[in-house]
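All protein chains but one are shown at their positions in the complex.
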Amino acid sequence: MVIDYSPNELMAVAGARELRDSQVVAVGLGLPVVASFLAKKTHAPNMTILFELGVIDPEPVDCGVGLADPRVWYRAKVLSSFVDILGSVLHRGRVDVGFLGGLESDEYGNLNTTLLGDPKGQFKHMVGSGGANDIASNAKSTIIIMRHEARKLRKTISFITSPGYLHGNDSRKQAGLCGGPSRVITDKAIFGFDPDSKKIVLLSIHPGNTLEDVVNTMDFEPIIPEKIPFTEPPSAEQLQIIREEIDPGKMYLG
Amino acid sequence: MVIDYSPNELMAVAGARELRDSQVVAVGLGLPVVASFLAKKTHAPNMTILFELGVIDPEPVDCGVGLADPRVWYRAKVLSSFVDILGSVLHRGRVDVGFLGGLESDEYGNLNTTLLGDPKGQFKHMVGSGGANDIASNAKSTIIIMRHEARKLRKTISFITSPGYLHGNDSRKQAGLCGGPSRVITDKAIFGFDPDSKKIVLLSIHPGNTLEDVVNTMDFEPIIPEKIPFTEPPSAEQLQIIREEIDPGKMYLG
Amino acid sequence: MSKLCSMSEAVSSIKPGAHISLPGFAITRCAMAFAHELIRQQIKGLTLSQCVGAMDADLLVGAGLVNKVIYGGGSLDRFGRLANINRGIENGTLAADEYSSLSVAFRYLAGALGLPFIPIRSLMGSDLLNQLKNKESEDIASVDDPFTGKDWLVLKPLIPDVAVMHVQISDDEGNAVILGPKWDNCEQVKASERTIIIAEHIVSTEIIRQNPESTCIPGLFVSHVVEQPFGAYPTSVYREYDYDSDHMKLYVESSCSEEKFAQYLQEYVFTCKDHWQFLDKIGSQILSTLHADSLKGY
Partner (left out) sequence: MSKLCSMSEAVSSIKPGAHISLPGFAITRCAMAFAHELIRQQIKGLTLSQCVGAMDADLLVGAGLVNKVIYGGGSLDRFGRLANINRGIENGTLAADEYSSLSVAFRYLAGALGLPFIPIRSLMGSDLLNQLKNKESEDIASVDDPFTGKDWLVLKPLIPDVAVMHVQISDDEGNAVILGPKWDNCEQVKASERTIIIAEHIVSTEIIRQNPESTCIPGLFVSHVVEQPFGAYPTSVYREYDYDSDHMKLYVESSCSEEKFAQYLQEYVFTCKDHWQFLDKIGSQILSTLHADSLKGY
């Protein structure tokens, strides 16, 4: 049986699959929320979900417009503060995975959510960091979810809001940071990072896309291994949970 | 009408009289508790009473055995933590008066609650600091209440647990501290400190004592001004509040 | 001692040029009634700070009252950007010191605890830090860890002149309860020289004494207490009322240009003598439908 699904649904499912049971996960706005709830409702029931403003392990029954929406805090186990979540869990070194959305990324997984355009000329100022810089700097690893377009996967980004591997090789370590991004999940493919150069590596292509579809819609060239599998499609159960429990109003997955 | 009162009662009343309305007061164990509650119940209703372990403005109806006794927390407005009280109120610089008991004091108001005896030879280890060192170091001023005996008001103390004016003159400032003790209240007299030398100054003698009673039971010589008034005795109202409301079981004032 | 007063009195205690720490997070528990009155009283030259920029800050910037924001970014969640703040930054009319959530929270925490500086592992390697360095910020420095020799970025304490806190419950002394997550609010209060409480409900101190573990703002920090139901409208207050999606959309539309925003201010701020008139303009039907379900809290 062929199951229909949207690229957004595949991204959420692919994100969920990266999470392991019992991990502590700091979750940013948007699709990372859907992916994390999906993981927790399926293979990772003992995962801990953290929202920066002071929320641990909520069980929403209604979809909210963002982390500021009390719908997203419903049935939390803990309601506390930035200092409690980002300080005594994240900065203390207890977050296994930081899960972030991005507006722009470069080939080292550096994220820009601050300035679109040329910072020296015309630019558009955006949402900035919130907790994203903190999560990218302090989590043991980071997963990035974003759109796959050449104007988003850019050779050079205008502003590094949240550090990936900076200029590659050991430049992240030189800047005093551990961890770093482990995955970039787009609507066309999943990427990892080369352990030495820290350049982005194509890991799998989402069904329905060709290698050309992937590389021609990027502003830089990923490392391309000889064999590239297709991304495993969502299961019927995963899709049902997303559609009926997590995002019935298609807020994130419209 | 002559009203009978005990030396302890006079000490508590004299302590209460040093407190002003709307002051923020960090209160240590023992008689300071009685004095502070008395002030709050009489002339200083808007005073804020802080106990280091995280208690603000309780209204006990039963007398407790110490700050650890839930009786003393009864009807508090806030129950929080060391960091909240000693950090964000005291260390932040918001405590007007620190109110401490002492086992030993020297002529500069340094307090010892750690070692009785010779620290190089035989000694007895006591209660130590608790929050006393923090309060003596960080409050805008400190009031000390203690027994008037030559073995307690000593020229040299074995251990400075809570700093007064250290070696006098500007040595406290040199150590990086502001504030300092403003009063020492004993069961025979009230003392202040000379603004320059920072040596202890006799301010008033409790009724029933002579100047000789005071100075002959001290191990150092206080500065003695020409005219020394008698300490104002407790009022009938103050005694009634102490005896009927604050310490009916004579826990502190026996 | 009762610190209860009118919104007008509380706002008039703010000096032009003051640094105000605001309570909102995106579109929840924003100091909207307070911001409206600040605009009516035209108290200008303000510096605003909060971990995550919210509607209260955007409105004040749009009204031209603000010289500088110190924040970690922000938005109106899915309703849109902080258009007034973004435009001010793009135009160069608004100074902005941009951090991350934790770095602003740590700056407040240092202020709250009387620490002279606080080390942090965020910002490093990012353009947030480069930007602060380029403008020769005096709020960042580096210190060698005396225990390991490692070089650490340290931040200067952030000590606002006044924290404005929108809370669900307070007594007249300012002993206040915040329900729901508190984001940076407790650190803001403790760092600031003084705090103004805007409460949905005033209760007796007797009620505060019955739940002393819930008092997250002790009255000793507080200078003024104002009772203002629906004081955060059109943003939400957990356990009180929801955000008004329609008004948020109107706001986002209005904030897309200075001209439209001037009309918005005229219509909803200047022609209302106080927050009650603003609420009346919205109407009881809308307000009533926003009331929180007491079980879910929204």
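Letters A, B and C mark the chains as written, and numbering starts fresh at 1 in each.
Rule of thumb we're sticking to: a contact is a pair of C-beta atoms (placed from the backbone, for glycine too) under 8 Å apart; a residue touches a chain by one contact, two chains touch by 3 or more.
In this text, all values refer to a predicted model and were calculated from it rather than measured experimentally.
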Which shown chains does the chain we cannot see touch? A, B, C
Among the options B:166, B:239 or B:253, the absent chain makes contact with B:166
Considering the whole complex, which of B:8, B:23, B:36 or B:133 touches the chain not shown? B:133
Of B:5, B:73 or B:191, which residue touches the hidden chain? B:73
Tell me where the left-out chain touches subunit C, residue by residue. 106, 113-119, 121, 138, 141-148, 150, 152, 154, 156, 179-180, 213-214
Since one chain isn't shown, list which residues of subunit B touch it in the complete complex. 29, 51-55, 61-62, 64-71, 73-74, 79-83, 86-87, 90-91, 113-114, 123-134, 137-138, 159-163, 166, 171-172, 175-177, 251
Just the residue numbers, please: which parts of subunit A touch the chain that's not shown? 22, 24, 45-46, 48, 56, 59, 73, 75-80, 83, 87-89, 91-94, 138
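The definition used in the following text is that only the chains that are shown with their structure count from here on.
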Tell me which chain's centre, taken as the mean of its C-alpha atoms, is farthest from subunit A. B
Between subunit A and subunit B, centroid-to-centroid distance (C-alpha), Å: 58
Find the geometric centre of each of subunit B and subunit C from their Cα atoms only, then give the gap between the two centres in Å, rounded to an integer. 40
Rounded Å distance, subunit A centre to subunit C centre (Cα mean): 28
Considering subunit B alone, which of its residues make contact with at least two other chains? none
